[in-house]
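So that we are looking at the same thing, I have put the structure below in structure tokens.
Missing here: one protein chain of the complex. Every other protein chain is in place.
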Amino acid sequence: MVNIFVLIKQVPSTHNLEIDKKTGALIREGIETIINPDDLYALELGLGLKEKYGGNITAVTMGPPQAEISLRECLAMGIDDAIHVCDQIFAYSDTFQTTLVLKEVFDKIKDYDIIITGSQTSDSSTGQVPYQLSEALDIPLITDIFSIELKNGFVECQRNFGHESQNIQVELPILLRVRKHFNEPRHLSLLGIKKAFEKKIIKMDFNALNCPNFIDGCNKSPTKVVKTAKISLQRKNEVIEGTTSDKIQKILDIIQEHGIEKIWVGEK
Amino acid sequence: MATINESTQEGMKPKSNLDEFDKEKAQNFSTIFNVESNDQMKLLRYGIRKFAENILIPMAPTVDREAIFSWETAKELAKINAWGIEIPEKYGGAQLDSLSYAITIEEISRACASTGLNVSAHNSLGVYPLIKWGTVIQKEKYLPDLAIGKKIAGFAMTEPNAGSDVRRINCLAKQIDKGFLLNGSKIFVTNGGIASILIVISRYKTKNGKEGMAAFILDKNMEGYEIGKIEEKMGMRGSSTTSIYFKDVFIPEENILGPLSDGFKIAMQTLDVGRLGIAAQALGIAQAAYEHSVKYSKERIQFNKPISSFQGISFKLAEMATKLETARLLVYKVAAMRNISKNISKEVAMSKYYSSKIAREITQEAIQIHGGYGYMKDLPLERFYRDAKACEIYEGTTEIMKIIISQQILRGNM
Partner (left out) sequence: MKNLNEFKNVWVFTEIKDHVKVHDCALEILGKGRELADKLNQKLVALVLALDAEQYLPLIEEHGVDEIIYMSHLDLKHYHERIFTNLVHDLVKEYKPSIFLFPSTEVGNALAARIAYRCKTGLVSDVLNLELSDEYGDNLLLTDKPAYGGNIHVKIICPNTRPQMCTITMGTFKQKTVKRKNIQRIKKEFNCDKSPNKIKIIGTPTRKDKPTSTLSDSKFVLGGGHGLVTKDNFNKLYELARLTNGQVGGTRRPILDGWMPEHLQIGISGESIFSDLYIAFGISGAIQHVVGITDSKTIIAINKDPNAPIFRVADYCIIGDANEILEGLLDYFIVDR
């Protein structure tokens, strides 16, 4: 029986964002939150593997209390179990701190065969956690796969690596990073939603884990955010007037200014 | 007051099959404030909305323009259990409660009202009577296919000479050996062109002369069952509305639904449930029109300002928002009452009457706010208006709603 774990993160839906002036972090109260879009592909891959090979699939997230509804969403998709790593002390952790905590989580879980993540989060978009977790757990990380088969104790994948397309065999346990658009994430079903709320979510707080190197996320993260500012999308906004031909000519001028040239097609 | 869902284990979760309802918990759950903060309802709304935006909205203009019903879309709807919202799990349904049903219909209708009608008519008019009055054999026979949208259900009551005046129906089922022979015709049957299973309300006459109104389960493959032409409608064009003709259709005994003489009662109670669906549909359509209006009025610049800064426009938005809030609360109340098996006849009539009225008003004002663009088919506003109008007519006109309400009032149910 294969044990699959999918790491997800709840992120803000990027419409109206406010920054906490003291911590430089996003004020997470009262705004729409969603499962990080990239993680949906990871969840779908996990569910697909489970449907094909059997086994158990768990969603894991490290986040504030409101992340719970994202785990319910995962359960509603058909995920079997959910783990919510939550403690005030973990707040404002950067990727390194996050990796430390996740290492403890998986050391505690012990029995994991495949851990799947999405490529990056829409809020911090570092993409570092899969690599760092691979170091922390000392398990191989496989990225950019286009097919995967589960065999007894190992996987066979086809993947892109550098400028090669390779067929590889890797012993379990492994970390898989799924790229965007790898598959078509499923929608939530009504029955799934109902059942999601009948399940129990496993909570892990600081006391449940053994985090010797971890002290208060905000103060001990190696990186620190010192300033945040809204990007002003200020542009020239120059309106081009005139007839259609005038407008076309102006565009051609700009194209030329940027050194873009015609490519001669056919014979010259 | 019930607990808001703080921890995972406790908290209000609406129970499944209505007959097995935990009345005490449901009593608490019926408090309307819980709906907005209840995580399960929030996730449900989010899930259906996401589905609607990905699958239904892109198709909606085509569905309307070409008046089509897509079996592809039906399959997608089946994946999310939309065809079996209240059907018990053992028959393949989601076995959800009335509030979940209302929110699902609202969200689907917000994206594509025609699809909302297909789904709501199937669930409330076709499936519900089977759940409520069907024998175990009938349920086992019909519900599994209906739950997955493999077969679509419809309901046929209205006739050319019997619209609001139900008792004028002419369809007659004469008792013969082992069943009945049905003759007559029905008009304006929602899902008529696509329904495999039809609940038909008809007069009957037994061998020993007893007469009354009955409900029968018909299968479109029965000999003598003929589907008429598909009506070209003002709105809800993706919903197939047809006449159905019955020429000596043999109905076996086992296809009688409920007690033979209960046809009228079955019809009225079924329509009550249907009306909740219509109220939710109208709400969804109005919500869509309102959202478009707010967005447009903030983006449209005239006289150097967004038009939302003019009170002529912002007052319209305020009125829309207030009407929507009121309509929604009434829908929630009806759903909550139904969850605890209270009689909803008066309240659902109010809800349908009110939702459909404000839907017409809001969609009309939404076009006005969009000016010329609102009149063009490029934008969905004119479709919202055309779709909304139907809600004041079908499954009981607004006039009938007012009759029902006033009768209740005068009987002492104030």
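The chains carry the letters A and B, assigned in the order they are written, with residues numbered from 1 in each.
Keep in mind that, in the parts below, contacts are C-beta pairs under 8 Å (C-beta built on N, C-alpha and C of every residue); 3 or more make two chains touch, one makes a residue touch a chain.
None of the values given here were measured: they were computed from a predicted structure.
K.L.:
Touch as defined at the start, partner being the missing chain; which of A:88, A:166 or A:210 qualifies?
P.N.:
The single option touching the absent chain is A:166.
K.L.:
Which of these touches the unseen chain: A:45, A:75 or A:142?
P.N.:
Checking each option in A:45, A:75 or A:142, the one touching the absent chain turns out to be A:142.
K.L.:
In terms of residues, what is the contact footprint of the unshown chain on chain A?
P.N.:
Contacting residues on chain A, toward the hidden partner: 12, 14-15, 17, 19, 24, 26, 37, 94-96, 99, 122-128, 130-132, 134-136, 139-143, 156, 160-171, 180-181, 213, 221-231, 233, 235-240, 244-245, 247-248, 250-252, 254-255, 258-266.
K.L.:
Just checking the interface: what residues of chain B touch the absent partner chain?
P.N.:
Output for chain B: 58, 299-301.
Note that only the chains that are shown with their structure count from here on.
K.L.:
Can you work out the whole-Å distance between the CA centroids of chain A and chain B?
P.N.:
Measuring from centre to centre gives 39 Å for this pair.
K.L.:
Give every residue of chain B touching chain A within the complex, in rising order.
P.N.:
Answer in residue numbers: 8-9, 13, 16, 39-40, 42-44, 46-48, 50-51, 54-55, 76, 79-82, 85, 89, 93-96, 100, 104.
K.L.:
What does chain A use to touch chain B in their complex?
P.N.:
Chain A reaches chain B through residues 68-69, 72-73, 76, 186-191, 193-194, 196-198, 200-201, 203.
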